[in-house]
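Here it is, the structure in full.
With one protein chain withheld, the remaining protein chains of the complex are depicted in position.
Per-chain numbering from 1; labels A, B and C assigned in written order.
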Amino acid sequence: MREYIPVLLFLLVAFGFAAGTIALSSIIVPLRRNAVKNSAYECGVVPMGDARQRVAIKFYLVAVLFILFDIEAVFLYPWAVAFRQLGLYGLVEMALFIVVLFIGYVYLLKKRALEWE
Amino acid sequence: MTPVPAPQLIALDWWALGAVIALSAGAMLLLLLEFVPAKPGSSRAAVLSLLTLAISAAAVFVARDARRSIFDGMFVHDGFTVFFTLLFCAIGAVSVLLSWDYVRRTGIHHAEYYVLLLCATLGMIVMAASNDLITIFVGLELMSLGLYVLVGFRRAHLESNEAALKYFLLGAFASGFLLYGIALLYGATGTTSLTRMAAFLSESPLRGNPMFVAGGLLLLTGFAFKVAAVPFHMWTPDAYDGAPTSVTAFMSAGAKAAGFAALLRVGLTALGGMPAEWGPILSAIAILTMTVGNVTALLQTNLKRMLAYSSIAHAGYILVALVAGGRDGASAALFYLAVYSFMNLGAFGIVTMLGRGREERVLVSDLAGLGFRQPLVGLAMTVFMISLGGIPPTAGFMGKVYVFKVALGAGLVPLVIIGVLNSVVSVFYYLRVTVALYMQEPQGEPTEVSWAAPAVVALLVTLALTLWWGIQAHDLLLEAQRSVMGLL
Amino acid sequence: MIPISWSLALSAVLFVIGVIGVLVRRNALVIFMSIELMLNAANLAFVAFSRDMQSLDGQVFVFFVMTVAAAEVAVGLAIIVNMFRLRETVFVDEINLLKG
Partner (left out) sequence: MLWLIPALPLAAVLLNLLVGGRLGRKGVGWLACGAVGLAFLVALRAVLRLAALPEAQRTVTDTVYTWMRVGDFSADVSFLLDPLSAVMALVVTGVGFLIHVYSTGYMAHDASYRRFFLYLNLFMFAMLTLVMADNFLLMFVGWEGVGLCSYLLIGFWYTRPSAAEAGKKAFIVNRIGDVGFILGMLILFAWGGSLNYARLFAVAPHVFAVGSTVITTATLLLFLGATGKSAQLPLYTWLPDAMEGPTPVSALIHAATMVTAGVYMVARTHVLFQLAPVSLQTVAWIGAATAVFAASIGLAQNDIKRVLAYSTVSQLGYMFMACGVGAFTAGIFHLMTHAFFKALLFLGAGSVIHALSDEQDLRRMGGLAPRLPWTHATMLVATLAIAGIPPFAGFFSKDEILSSAFASGNTAVWILGLAGVVMTAFYMFRLYILAFRGQPRLSHEAEHHLHESPPSMIVPLAVLAALSVLGGLVGPPMQEGGHAFARWLAPVFAGGEHAAAAHHAVPMAVEWGLIALSVVVALAGIGLAFRVYLQDPGAATRLRERLSGLHRTLLHKYWVDELYDATAVRFVHGTARSFWRFWDTKVVDGAVNGVGYVFEGFSAVLRLFQTGFVGTYALFFTLGVAALFLHLLRH
């Protein structure tokens, strides 16, 4: 039982912090809504039109694809660091990895996912 | 700077990895084939998927007696892996057959559908074959991501999309818990390998170590979500209801089996049998799961939702086997999972066939009078329903007999009594389906059935297995026991 | 060197913030961001343990989690965007066609 007390405290602190910040912000911030405040924040510039205006889906698509292919770097780094120790086996494995990604890339190209118009 | 030795793969290992390799290759090939023009309405993708699944199953079958630990123990090939790989390939194949006509009818006939189905199957196999929490997690996510997209595959369909959104948000939420649990387990034992974890625990049992116990519980939560155990089940009816029916069939069988496979592997290998702390927790979850599933199903009018709640209840029966624990409990769970998979695939399979063209009929009342107009559909549905209800002489009955027998052997009399009461309650809503089939007249337009050869094959296979295992359960049982004995 | 308990406390706090975010927010995108927060809380725990125990497993795990999270982003955003196209809303409390 005793060894659980830290856990309990731990949980209390964790919940408390989270609840506290939310509570604090709702307490100390005077809630006065008005049209200007409810409008989107655009770095001080008066917003033009509705911020909800749809962004072209292409932006989103490209961004997501970028993330997906960018992530491969995460695996390339450690491999690069230990390149010599891993030897040929590592090279082959990495090549396979890239090939799989490349197939995905080809698929995207052919689906015209990367064409802007 | 000592070179890291490359793993030595012997010929047998390649067979053992065959399923994984074949499924990955098949999925990629299908993606690339998209750009080789095919005749409109070609069944190329479905055929290729079937072929891939067959090759996977065959490869593993060739090496079925081998016991190999590959990639530094991350991937193990043992009886357990073989059992589940074959099961998943079969589930995948039946799902492909059921999808064949259905995806055309509902206008979602794209090669990507089959690619995702293969990827999800691959994820399931990885989950069952993994001996490391890292690969289990990767397999689980591979399966889940495939399923999220499949559930929402009817993009223009509000329900399908809503189901995908809910499944995705809650699934990712559950993954967060699972992952945090893995992190804590890693922190407590210093490893993510199940074997090393077991070794570590046998040296210094962490009984009562808060980090260890909490980690285990969070892990349990994550898997409980995948198998749809109460109270982590709430996504199930909505996701099953909104998803294309062929996908519902696939996920109701596959995802559940995969969740249990991983749970069993972790429980038996790493944690040295189910930890004692889990006993009461698992019992409570099992009782809740059975009861909530069955009772909520009573008032459902939508066949898909009803079967969704029924699948929740079935997870509860399997949990009873897990509570019983040990190898007996595990083999009972395997047996039940195999039986459950096919009867459920069959039941959902019939739902995929209801209605013509884009029209789908999913209400229990849509079955009215169908038993006489379409005797095969009526007979098959009746068999699936009595099997799900655990009435002899069907596979579902043998599954329950075995699970309850094992539970009695472990002295879980109250749990078994609750299970029995539940299975009695369940008969009422399964019976409603047969009543509709044979004892009601259709209100309004009678339901048409879309006949398609592949779906009929799938139906006959599931029907035959449901009956066969009800009459001759022994072989499957031995297989389940062998698989558990062969757990590396 | 920062004691491990500090990192763990931070990770726990992040995790709980993520959970609460999922529970109280109604915008699907924000909910999804909260879930990402939970995943990253787990990542932080992994890295902390990894450093504490001088074992690399935890860090390798983080790579995988990041990859998976990226894939989840792709799928999740696709679903949410599609939802917005169909229903003109991303608020989860306006989405309950399926219930009961």
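Heads up, the rule we're going with is that contacts are C-beta pairs under 8 Å (C-beta built on N, C-alpha and C of every residue); 3 or more make two chains touch, one makes a residue touch a chain.
Keep in mind it's a predicted model, so treat the numbers as computed, not measured.
From the options B:53, B:82 or B:214, the residue with contact to the unseen chain in the full assembly is B:214.
Interface note for the absent chain: among A:4, A:17, A:69 or A:107, the touching residue is A:4. Only one of the listed residues, B:401, B:456 or B:487, touches the absent chain: B:401.
If you put the missing chain back, the residues of subunit C touching it would be 19, 22-23, 26, 28, 31, 92-93, 95-100.
Mapped onto subunit B, contacts with the missing chain fall at residues 165-166, 169-170, 173-174, 177, 213-214, 217-218, 220-221, 225, 230-232, 234-235, 237-238, 277, 280-281, 292, 295-299, 328, 386, 391-393, 397-398, 401-402, 404-406, 408, 413, 416-417, 420-421, 424-425, 427-428, 431, 435, 438-439, 441, 471-474, 477, 481.
In this text, only the chains that are shown with their structure count from here on.
Note on interfaces B-C and A-C: more C-beta pairs are in contact across B-C. Subunit A and subunit B, compared by their mean Cα positions, are separated by 31 Å. The distance from the centre of subunit B to the centre of subunit C, each centre being the mean of the chain's C-alpha atoms, comes to 26 Å. Centres computed as Cα averages put subunit A at a distance of 9 Å from subunit C. Within subunit B, no positions touching two or more other chains are listed.
Interface residues of subunit B, counted against subunit A in their complex, comprise 1-4, 6-7, 24, 28, 31-32, 34-35, 208-210, 214. Chain contact summary for the complex, subunit A toward subunit C: residues 10-11, 13-15, 17-19, 22, 57, 60, 64-65, 67-68, 70-71, 74-75, 78. Interface residues of subunit C facing subunit B in the complex, by the touch rule stated above, are 8, 11, 15, 18-19, 22, 28, 31-32, 35, 38-39, 41-42, 45-46, 48-49, 52-53, 55, 57-58, 60-61, 64-65, 68, 71-72, 75-76, 78-80, 82-83, 86-87, 92, 95-100.
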